[in-house]
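All protein chains of the complex are present and in place, except for one that has been dropped.
Going by the order they are written in, the chains are A and B; count residues from 1 in each one.
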Amino acid sequence: GDAAAFDPMAAPAAGFTARDAAAPVASTGRLHKLELRVQEVVGEVAPGVRQTLWTFNGTVPGPVLRGRVGDTFEITLRNDGGVDHGVDFHAGALAPDEPMRSIEPGESLVYRFRATKAGIWMYHCSTMPMLYHIGNGMYGAVIIDPPDLAEVDREYVLVQSEFYLGADGATGDLAKMRAERPDAVVFNGYVAQYAHRPLTARAGERVRVWVLDAGPGRDSAFHIVGTQFDTVYREGRYELRPDDPGGAQVLDLAPAAGGFVEVTFPAAGHYPFVSHAMVDAERGARGLFEVS
Amino acid sequence: GDAAAFDPMAAPAAGFTARDAAAPVASTGRLHKLELRVQEVVGEVAPGVRQTLWTFNGTVPGPVLRGRVGDTFEITLRNDGGVDHGVDFHAGALAPDEPMRSIEPGESLVYRFRATKAGIWMYHCSTMPMLYHIGNGMYGAVIIDPPDLAEVDREYVLVQSEFYLGADGATGDLAKMRAERPDAVVFNGYVAQYAHRPLTARAGERVRVWVLDAGPGRDSAFHIVGTQFDTVYREGRYELRPDDPGGAQVLDLAPAAGGFVEVTFPAAGHYPFVSHAMVDAERGARGLFEVS
Partner (left out) sequence: GDAAAFDPMAAPAAGFTARDAAAPVASTGRLHKLELRVQEVVGEVAPGVRQTLWTFNGTVPGPVLRGRVGDTFEITLRNDGGVDHGVDFHAGALAPDEPMRSIEPGESLVYRFRATKAGIWMYHCSTMPMLYHIGNGMYGAVIIDPPDLAEVDREYVLVQSEFYLGADGATGDLAKMRAERPDAVVFNGYVAQYAHRPLTARAGERVRVWVLDAGPGRDSAFHIVGTQFDTVYREGRYELRPDDPGGAQVLDLAPAAGGFVEVTFPAAGHYPFVSHAMVDAERGARGLFEVS
């Protein structure tokens, strides 16, 4: 299938497995070592729609990393792709010159940073044109827990991004990226995957949803139908806590911004989530919580 | 008139009456019962431009509801339209399955929710494609007062939304909605109505303006020329209060987000308001306060 055949309402095949959206647990160690391999793969981004994806470790988005304030991350980036790539972690402050440099196919580098500030931080390929490298799938999230992070019953991570479909099996269409004409807007790399393979929760549980807007260009207006956010954390600060008299219906995020919301599902049922920019929900920025 | 004839600067006919923008007062009872009838009507959205509108109770936006934290709303939705419709109230948390279901022409349902969190909340048709149902006019606001809401001299409600004009007298153009090509951006359902029939206030009065961005797709960058916001409330929280040393020039809202601002007009005169995304102001997202 190519872009002309793209149907954002189509159901995936019976064997389809959605990306696991459960948030990882931060390991107890204070040094996080990880290998990130740039891999150019052919993957499905919607039912029957295959694209060449540029990935970190084979998936779009790349792996979710997690730690605490004060932790050190030591990432070995290895370029197993066919063109130059690099990486930029928003989660740590450092001079970009060496760690964010582009490396050629077959090369590697070590990117070491200390996480001194809490938040959900984007990482992405640092090679120009970044519009194209991000548009082809090169992004992910690093969660650095706030010190006072409340315990919840479940935690999910959703990364919103866009696809600008190229020919069947090819990379994305740079002209569409430049013209701001996305075909698909998705959570965790696949059109409406959680509408077909819902995220789960139980009535009365407290659920935290981390959201990162990887762009490359669209805002997110994240909303969960049937719920109200009693906790909102956005770009490093709490905007709402449960004892505030107000609630929120939308977590609005600019490209490269992130945060989390917390909800309690009041009863069993099916609770859709969307970006409330309705054209994006229709393009695939939607999913479902199945609450038992 | 059809879309080709649309002139966002045209003046309405002499007999034109603008939508009343005054905020309703919350009734003292704690149970709010209301019938919402879905009615498909032909209405004017700009001078000489008539469209088939899908409405709640005959107007775009639908009625503004108002209550206090703890109040219960019991809405009887009756579908007097020609296709399926439904409703989704952000103002209350509940399992969507039953209350938000689509009902056929001639059917009704009862939607009951308790408002436990303050804010200005969107409601809208819940039937797919929501882009089209919202694009045709199916949205409104529910205000749940914060417990400490200050008394002011006047209160207005402005709901920003877009029209994607179809043929003369027809429904909106779904292709334009999908291509993100709005013809008109409006407050309270009509191009620049308050530029021609100004909202009123007196110099020195304290005025609160509630704003909800119903979309379906555009942000709002609400600004009142000649004033500064000394109070800003956005998505359930105060961002500025009068004793803060700073002020705000813009209330920025993503689709489905809302809040209020407060201003004091320093002297008699004419104070325009706009979405400061200038192309939207030109498309009709503008009005006027006439201050005596």
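Just so it is clear, a residue touches a chain if its C-beta (ideal position, glycine included) is under 8 Å from a C-beta of that chain, and two chains touch if they have at least 3 such contacts.
Predicted model only: the values in this text are computed from it and were never measured.
If you put the hidden chain back, the residue from A:G29, A:G82, A:P129 or A:P242 that touches it is A:P129.
From the set A:D80, A:D168, A:E235 or A:E290, the residue in touch with the chain omitted from the display is A:E235, counting the whole complex. Of the candidate positions A:P216, A:P245, A:G269 or A:G287, contact with the unshown chain belongs to A:P216. Touch with the hidden chain on the side of chain B covers residues 219, 221, 223, 225-230, 232, 239-240, 244-250, 252, 263-272, 276-279, 281-282, 291. What chain A contributes to its contact with the hidden chain is residues 69, 88, 90, 92-97, 100, 116-119, 121-122, 126, 129-131, 134-135, 146-148, 177-178, 180, 215-217, 219, 233, 235-237, 253-258.
Definition applied: only the chains that are shown with their structure count from here on.
If you average the Cα atoms of chain A and of chain B, the two centres end up 32 Å apart.
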